[in-house]
Each structure stands twice: as C-alpha cells, then as structure tokens.
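With one protein chain held back, the other chains of the complex are shown just where they sit.
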Amino acid sequence: MSDTLDIIKKLAEKDVNEYITQAADEGRKILGYMCSFVPEEIIHAAGMVPYRLRAVGSKETRLGDTYYSAINCSLVRHIFDKALNSEFAFLNGVVFMNGCDHARRMYDNWRNAFQTQGLGPEFLHMFVAPHTTSETSFQRFLDELRDFSDVLEKHFNAALTTEALQNSIAIYNQRRELLRGLNEMRKLPEPPIFGAEMLAVQSAMTSIPVENAVDLLEQLTIELQNRRIDGEGKLRIVLAGGAMEEIEHIQMIESCGAIAVADNLCTGGRRADVSVEEYGDPIAAVAKRYLYEVSCPRMIDEFDKRSASLEKIMKDYRTDALITEKLMFCDLWGGENFLLKQESKRLGFPMLSLEREMYGGGEGQMRTRVQAFFEMVRNRQS
Amino acid sequence: MNNPSTENFAISRAALRASRFGAMLSRYPRALGWVRRLMLPLAIQDENSFNKHFRFFILLAGCAMSDPKDLKALGILSRDLNAYMENVMDEASDKPMVWSEWNLSNEILRAFDVRQYVPETFAIVSQMAGSDAAVEMIERAEEEGMAPEHCSAAKTAVGALLANEAPKPDVIISSSHPCDSVASSYQTLQYMTKVPMFVLDTPYWDDDKSFKHYENNLWDLIAFLEKHLDQKLDWDKLREICANVNQTNHYLQELSEMSRAVPSPTSVEPLLLSWLGRMAAFGSPNGMEFAELVHANARERLRKKRSFIEKEKIRMIWYDVPLVFAPLFPWLEKKFGAVVVSDFMGRIQTVPIDTSSPETMVRDLAKTHLYCTMVRHTRGPAEFYLEEFKKIIDEYSGDCFIFMGHQGCKGGWALRKMFRDVCREAGLPSLFVSSDIFDKRHVTEEEVKRQFEDFFRSNGLA
Amino acid sequence: MIVAGCDVGSLTAEAVILKDSQVLTSKIMGVRATAEKSAVCVMDLALAQAGLKYSDIDACYSTGYGRQAIPFSQKNISEISCHGMGAYWADNSIRTIVDIGGQDCKVISIDENGLVQEFIMNDKCAAGTGRCLEVLAKALDVELHELGPLSQKARKPINLTNKCSIFMELEVMQHVYKKRKARDIAAGINNAVAKRVASLSKSVPLKPNFAITGGVSKNVGVVSRMEKLLDVKFTPLTVDPQIIGALGAAIFAQKENGNHD
Partner (left out) sequence: MISAGIDVGTRFVKACIVKDGEVMGWAGQDVSRDIDRVIAGVYKKALEQAGIKKRQVKKLVSTGYGAKLVKKTSFTMSSDRCAAKGAFALDPTIRTVLDCGGLFLTVTAIDEKGVFERALSNDKCAAGSGKFLEMSAQAIEIPFSSISQYAELSREPYVISSNCAVFAESEVITQVNHGRNNTDIIAGVLHSIAGRAATLFERIQAQDNVALGGGLAAVPAFADRFEQMTERKTVSLPMPPQNFGAFGAALMAQQGDPFKEGSRRK
C-alpha cells in the first residue's frame, strides 16, 4: 500500500488541487499551457506556476462545440468547453502553442470568447515552435524563447534573471531525475507501478507546482522501493500516442493481461525524463532540450529519430508489444501510426493501433481488440 | 482487391490525352464556346453513366467559362500543363526529379535544371482523365493504412505513389504549411521513397522576424538543392522567372479586384485555373500570357459592363472550392444566376519581387510564398482569415457567404464560429456545407445541391 | 471429457457442448436483458437438450461482447481468437477468416494450429457491418435475408458513395424515390458493404484457404462480391457459421483443460 501514490492519483482525477490553490493564495500566478513544447522553466523562472490544461472531469463538449466543429479533436473540444464553463477561472494566463491545428486554434477561439463573452484570463499568448530541427529553426526558437521571457517579464512585472532561470532548470531537472528513477524501476521484471498509475503520476506532476512535485516524487520513490507487481504471465507493453488522460483506459488495457512499462504519450512520459543541460547559456540549453528532445509527430524531419528512440525503449524495457493511442481526427498521429505500422513490420514487433474520443466510451469494442491482440502476441511468442 | 495496374502512369497518360484534346479544341474557341453552351444543360444534371462524359467535356472546356476569348487563354495554359505532365512521365530523362509541395510556389526550382512534380495535384490531373481516379487513389491509400482524416489531396498523393502514377523522386521539398495533414503526409512520402527531404519551417506571424526566418529557410533550401542536385542555382534564370511572376501576379491580382464591379466581369474559374498554372506555368511565358489574356478579357467586359455569366443574380463569396463538384458552378450559374465573386483559394494578394540582387529576390520570394493563397490564411491567427474576409465583404458586394468546408481543413473548421459572427455583423447570410475537395464519398452532389437550393430559398435569394 | 463454450453477442447468444471433440449439442437464441441472463438461458437450453447438468461440464469458456459477465465460465477469450479456432476446427485447411457480425467486422489470419497470427477489426466506422445492412435493407423495404438473392438478379447496380451508414440510408432512399429497381439498389448495398470489408482485409496477409462467418455470410450478394474483390474463393464450412464463436471457446476449453492425448 502506498499512501503517496494514492495522494497523487487523487490529484490526477481533478483539475484544481490544494497545491495550486495554495500557490495562488501565496500570490503566485498560475499560467496554463497546452503542449509539451512550452518551456515550463521559463514560466517558473518568471515566478509563476506552469499548469498543463487537461480535459479531466469534463463530461460533454456542448459549449466547446459552439466554437469547434465535429471534425475537431475531442481533447480541445473538452478543454475549451471547460474554459467556457469557467472551470479554468483560477488561471492568470494561458500559453498556446502551434502544436497542431486543433490546439492552435484555441488561441483564436479563446481570444474571441474573451472579447465577446468576457472569458478570462486576459493574458493569452501564442508561443510558436518550429516544425523542423535545422540550425535556422534553432535560432528562431531561441529568439522565440527570449521573446517569451520578455513578454512574461513585461506583462506580469516579473524579473526573469539568468540566475532564476538556472534555478528553475535545476529544480525541473530534479523532477526529471526522479521520473528517470521511477522509469528505471519499471525496467525490472516486477515493476513497482502499473502503467495506469504512472500516467496518473505524470498527469498530476504537470498540475502542481514543481516544488511539490519533487517532494511527492521523492516520497513516492521511497515507497515504491518495496512495491512489486507480479509480472508473471503478463505481457510488457509500451504505449505511444498523443494526449492521453483516461486512466481507466490504461487500466482496461492492463486488465487484459499486461503491464504498461513505458510510454511515449504526449501527456505521459514522452521524454519527460530528459534533462536540460546545466552549463552554458541557460536559454540555449532550454531551447536545445525542447527543440531536439520533445520528439512529436509535428516535427517533420525527425521520424527516424523517433522510431529509433521507440526501438530503444522497447529494448530497454524489454517490451513485447506496442499499442498506439490516437484521438479521432488527429492528423499527426494518423500519419505517425501509419509509419510505426511500417516499422513494426520491418522490425518485427507486434503493434495495435487504438482510436478513441476523449472520454468517449467505446470500452467494449476496445477491450475485444486489446484482448485479441494480447492473445495474438502470445500465439506468436509460443 | 483489383489487381493494381502494372502499367506506370496509366491515369496520367489518360489525363494527358484528354488535356491535349482540350488544348486542340481550344484552338477553335468560338466553336467550342457554342458546343459548350449547347451541352451545358446536360452536364449540370446529376452524374450518371450517360452524362459522365459530357461533364468531363465541360470540365475540360473550361468549367464555367463561356467567353471564347477565355477558352483561348485556357488553351495557352494547357500547353504548359501538358508539358508538365509529359515531363513527369518522362522516365528516360536524366534530369533529377524533384517533388515539391502544392503550396510552395516553385520559382527557385525552375531556376535549376530539373523535372518537377507536385504530388497533391495528382487529384486534379486524375480529374482531367475523366475518371473517379482521385477516389480510387484515396481508397488505395486508406487500405494501405493511411489515416482517413488526412486531407484528401494528401491521400491522393500517397495513393498515386502506390499505384505507380508518381515519378520516382530524387529529392522532396515540403513545408509545415498549410496544415497538419501536409506535415504528416510528407513524412509518409519521404518514408516510402527514402530520398532526402527538405522541410521549410513556416512562421506563424506576419512580422519581420517571421519573414526573415522564412527567408533563411529559403537560403537553406537553395544550399540543399545545390548540394543534392549537384548544380548551381542559375540566378539569371531566376531573375527572369521572378520578372514573369511579377507580371503574372499583377494581372491576376487586378483580375481578382475586378470582381468588385457589379455585375462581375470575372469569376473564380480563371483564378482557379491560374492556381493550376501555379504548378505548371508559374513564371513561364505561357503562364504570363494566360494571365494577361484573362485579365484583358475581364477588363473588356468591365468596360462594357458585361457580366461573366449570363445573368448575374446572386454574388457569392466562397471559403473553399469543391473541386470534385466542378459542375456545381455551371449549375449554380444556370439555375440561380449565382457567381463566385471572391474566394480564399483563387484570390491573389502578394508583393512584387525586387529582382535587383539575389538577396532581394530571396527576401521577396519568401514574402510571396507566405502570401500565397491558403498559406497566407492558414498558417497564422484567425485574423489572417477574418481581416481579409471583412475586406472582401466590404468591397465585393456579396449576397452570401458559402463555407464549403473541407474535411482535411481542421484549422478552418475550428474557426467556423468566427466566420459566422463576421457574417452576422455584416448581415450576410452564410451557408456551411460539410464536404471535401476531392472525396465524393463524403457528401453526394445531390445533397450539396439540395442544401444550396434550400439556402437560397430560405434567404430570399432565389 | 465434456466441455462447453458460450458466446454472448450483441444480438444473439450461442452455446456449444463438446464431448470428446464431437459437437454434442448447440443452441442459438436472441439475447435477453443482460449478458448473464442470456448466457444462463442459452446454456440451460443446451444442457437440457444434451441431458446434462452444469456439474457434468469439465470446463466452460466464454466469448463475445458479454464474455466477462458469464458466471459459469472459467475464462473468457476474445471472439477473434474463438472465431479463428472455431473455423479451423470446422476445416483445418482454413488460414483466413472474414467475420462480418452485427456490430463489427474482422479479418483474422490464423496459423497451422488455428491460433491468431494477425487480425484487423473495423474501428473507424460501422459501415460494413450487419447492422448497416439491416438499416439499409429496411430503407429499401425488404427483409434482410432477401437482400442477397435480390441482388443476384441486378443488372445495373447503383453506386453508393457515402461513407456513413446512416447517410447511406438517405442515399438508398433517394434511389428508391427515383424508382431505381430494388434489385439494383440491393446489389448496390451489398457491393458497398463488401467493398468496405474488402478494403479492411488489405492490412492482413490473405493466405488460403478462406472462410467467411458471421450473420452476413448468409448474404450471397455480399459473399460473391467479396470473392470478386479479394479474388478468393470462400470454403463453405460444415458448421453453422453462427455458432463458430461458441465452438471456438469450447475448443479452447478442451485444449487448455484436457489431458493431452
């Protein structure tokens, strides 16, 4: 029994938690953001708390649909629905990113709602990241990070010093190191934590101040030392995909006879444990980490690297199979699925693609597919 | 499934034959104009095995263009189009083959000694073959596991590759505009062809930093091409092309402005054709001549206060164009006297290129690329669409707005509310049709027509 | 040894009892309010027919949508594995099974032991399922079982272009209103469904021999069209295609519990 894990799981189930309220009470500003490319360190260095927007708790997309259409991704529809329902009223600002077409349009829609319906907050910023990893793109990204720092300084009257940024990098690296430690344990034949639980941990970590995250992760690491999941007869799988919040979904997969020991999910462990270099120009170090390490299908020139990194994960974590998770209408993961399928044929690992809508149900069909897939993997192994 | 045709370029060859036939016909524009006029009532009926060929003929004979002079211009354009297709299919050529994305205007490529292929335009080429090849290619790609949500143009590109309809590339050029679909499908094309690919990173904003960034990208592209093609860029040739482009753009831009007149002396068709020209004839003497001619014809009509279509009753502003339902335009014209006075696809809004030095050329090319249709709107914030839209509403005396939404365009669909708000403020009735530019499976022609009819009726336009 | 398999699907529930690798009895019935009730009911019927009691069954496995909710089963196995195994048992030369059920369709590739090697199941859209056929048949105003024979007589099948089965229904209605012949529309419907399933099969290696199961396998129109599209011949199975799932479950029960003879 792990107390900290239970605390963390509770955190993942809600969007507002006591840590965030406490930080707000202490006068810290909370800045919402949408995508893994948004540099948390810079927000933190400006004295604010970065907070990742999630769809958790959303039951419908009624208001979101007044802006978005039925061919838009259910994640953004849920999140924007929550926004229109004033469920993100505790935020002092939101940073959007040109991650994908659905998400980047939220910048437009939110501004429109701000103008027409007075939907807060006032600070709505578009953070732009390149789609390629060329030197030219790197320089542009560096520039964008500097501009972002300036904007934050100006708007929130904050002083974003080099020293502050170095400190922020250090504490975020601490969080990453702890996650790395947990991931090491997941490589064991008897991992201490289920994939569903790990997703909860990762989701929770982006919804609380990093200082609390480090504390919780430290306790969790200690508690998990003695926790073991019986891996006997269970397949070890890796999950890949875009945004994934539904803990129950991974529980369903694991209940079919598997443990998810690693993931490359947007809202999960995708490169979450890769640190920022702590020497040299801190902004450049941040730029390097975010541009080169958050490999997402939106980066057009990096598929080989993504594939190699997935292959390495599969080897390091000794996984039996890959399950990809895609939200309906996601062009980027649609393409990535296709490529991974080709890779799975080339490299000979079993792969299953699942498609779903955020909190959209469909468990029955999904379970049949997963169970049959696991049976198939076992048949192939024997 | 049906056995894949082993013959390479089967569809493209058929398209070329048809296009040559069209070019031949356009040598007798007056006669063609009459035949067209007589046959049009048949073509605007629903598609069945009987009139499929009629419709195909109408499409070849200039869609809704009826002025013989315009048909002559089409003939000029089709020369380059034919040359483009011949080039694509010329497997014996030892010139390197470069694939370049639809939205990239390709002046720089033309200044190299290469053959060029625009993967997405296969959908248009296949339509010229008078067949449902586009849908076949889409199905082909989907069967192979391509994501159904991808833009149908991207799916056709992949399908064409699978069906041996695409030439083998030596290099690929892509970019991150206009949408995720492109970003994703080019990774697929690169994976399947395993050749070097250069990706231009499209900036989001319209500020100096963004233009500079794109300009740097173009310099990178030139370095990349010089390295992989083992050639030097011919700057003199580029200068000549840029000069032609300036002229062409000047004509087309004026042409799109002329639609402000009531009745409109021109419509979306010449502009769309110029768009097709973008792939085959941009910066070429023929392309320029085409632009000059359609421009002169429209000016002539403007002077005489004559309308482009027979009886102009409804002036429509369009969002996107349903290429798959090309006979829709003649139908709208005949039945309702409806003419497209402005749209986001055909509208040319750009800057002249300063040809005085390589630096100025690359600097201004960067701008022209970013001001290119679709790229101009999709890459940035909603204002890029809406400000232009408001201007169109102010200037073009439109009666209604048609949002012929396209399934691939998630970013556009996400802005639907704002488009609607603008329309409401302007008191402009709006129709939102869910369709697809190349995929007939999404909605039938009958259904689209029904929606149009209801919409015109409801709003007292017809 | 006596084993049983129970398949509770979305529309029907089936039970099969095997004794020493021979089918002792099989039962099919429409589903009841809950999966549990359906299972108990159909198994009661099967047991009664065979003159057996629950305690006589050495092992019972379950499959189908309701597979988790069946009280008397020791293990549940996905219907994909069961269909593979069931078809293999009926004819051990079968390597590819196309199953078109009410709510879904799947293509299954099995190895020389009847075990699943590869499979695909529709997840994008329900067009290409039995339910879709049912809806379209209703729009055409014919019974589901008439659709196959009717389509065989078609001369000029219509072309249904729509992707969504609900909107396909409107398309069918439009053709009806235009007075197209019912047989041509029926053929159009069957072709559309066959095409959907055929395109799904592309992602699975198609190895001979082929079998087609599920309710739609009774529709000759779809089956013959599929054969044409995939360029294959389906081997007729000696077992009622509807009990294949339950049969597969029973065989798994036997394999995993029997003394390896």
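Miscellaneous remarks
So that you can tell them apart, the chains are marked A, B and C in the order they are listed, and the count of residues begins at 1 in each.
By our rule, contacts are C-beta pairs under 8 Å (C-beta built on N, C-alpha and C of every residue); 3 or more make two chains touch, one makes a residue touch a chain.
None of these values were measured; they are calculated from a predicted model.
One chain is not displayed; in the complete assembly it touches the shown chains A, B, C.
Within the whole complex, the absent chain has one touching residue among C:D104, C:E118 or C:D184, and that is C:D104.
Note on the undisplayed chain: of the listed residues C:V176, C:L206 or C:V220, the one touching it is C:V176.
Residue-wise, the contact with the chain that is not shown comes from B:K417, picked out of B:R140, B:R363 or B:K417. Of the candidate positions A:E18, A:E60, A:D150 or A:E177, contact with the hidden chain is made by A:E60.
Contact with the chain that does not appear here is found for just one residue of B:A83, B:L162, B:A243 or B:L461, B:L461. Against the chain not displayed here, chain C makes contact via residues 8, 10, 33-36, 65-66, 69, 103-104, 125-127, 129, 131-132, 135, 140-141, 164-167, 170, 173, 176-177, 182. Residues of chain B in contact with the chain left out of this view: 313, 399, 417, 420, 424, 427, 429-430, 432, 434, 442-443, 450, 453-455, 457-462. For chain A, the residues touching the chain absent from view are 59-63, 65-66, 69-71, 74, 328, 357, 359-365.
Methods note: only the chains that are shown with their structure count from here on.
Put simply, the C-alpha centre of chain A and that of chain B have 38 angstrom between them. Work out the mean CA point of chain A and of chain C, and you get 40 Å between them. Each chain gets one centre point, the mean of its Cα atoms, and the points for chain B and chain C are 46 Å apart. Contact with two or more other chains is made by residues 124 of chain C. Looking at chain B, one finds that residues 144-145, 148 touch two or more other chains. Put simply, chain A touches chain C in their complex at residues 354-355, 364-365, 368-369, 371-373, 375-376, 379-380. Put simply, chain B touches chain A in their complex at residues 144-151, 174, 176, 179-181, 183-188, 190-191, 197, 199-205, 209, 213, 216-217, 220, 381-382, 405, 407-408, 410-411, 413-418, 421, 434. By the touch rule above, chain C contacts chain A in their complex via residues 65, 76-81, 103-104, 111, 115-119, 121, 123-124.
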